[in-house]
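Below is one structure, written out as structure tokens; the observations come after it.
Only one protein chain is missing; all other protein chains are in place.
And now, subunit A:
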């Protein structure tokens, strides 16, 4: 297996975790979060702060998880005060505020320069051993996240989440506390996103504010929309599909002998065009949600 394929597969696993987190929020619960990348950033900057302060990497993970849980709760509290569409805009704004703060505050994790030199996991292994070990770790965590999401969405709580998504007023009328449900979903999915962020930081050995650009959020959205909203298998497939599609853009550039700008522009076209095309021609994605069937 080539280094390149190992790399793309490893990154796909991390984005698969992010896609599952967004799917739990947006797909199953109807929480239209355009600020998912901020929750991912809690994980990356948890790793960065731990590195700067000389803490062991696992302390960075704990820090990132705490940041993410608090931010997820904050998002959920905001959601109780505003309608769904305004909440979506608010989450996008919060993620942008976070990125701008980390870009402009030099004293805070290096500002625009970011933090480099984070220890890379399995760095001591020779040859492809390190890459394959990382891939195995990420794949195992993706599988764990997948099982967790499947268990949640197939439980009574998962049915209640779908009720919240479809008919929130009716769910309240049946005694469901939507504020509490929203908080639980946001915390669980925020923790998942933070784990992906922490691993990503130690994979690249670098954390910087450009990792929090809003187009990263829309890349994760494209994975969910193309894979199949509210289908856990689908969004993981969407993550791999999109990552591999984006990874091959540089080869297309070389083949067509296009300038370097072509790569970035084409990636944006693939994400934006993919979202648009699927929303128009196949809004349920490649693997549509399975409806009903859990009770007789």
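Just so it is clear, a contact is a pair of C-beta atoms (placed from the backbone, for glycine too) under 8 Å apart; a residue touches a chain by one contact, two chains touch by 3 or more; residues count from 1.
Criterion: contacts and distances are computed from a predicted model.
Enquirer: Can you tell which of "ABC-type dipeptide transporter", "Outer membrane lipid asymmetry maintenance protein MlaD", "Acyl-CoA dehydrogenase" or "Branched-chain amino acid transport system ATP-binding protein" UniProt lists for the chain that's not drawn?
Expert: From the listed options "ABC-type dipeptide transporter", "Outer membrane lipid asymmetry maintenance protein MlaD", "Acyl-CoA dehydrogenase" or "Branched-chain amino acid transport system ATP-binding protein", the omitted chain resolves to "Branched-chain amino acid transport system ATP-binding protein".
Enquirer: Give the residue, chosen from A:170, A:264 or A:277, that touches the chain omitted from the document.
Expert: Only one listed residue reaches the unshown chain, and that is A:170.
Enquirer: Taking the entire complex into account, which one of A:101, A:159, A:258 or A:286 touches the absent chain?
Expert: In the full complex, the listed residue that touches the missing chain is A:159.
Enquirer: Mind listing the subunit A residues that contact the chain we can't see here?
Expert: So the residues of subunit A touching the missing chain come out as 159-160, 162-163, 166-167, 169-170, 172-178, 291-296.
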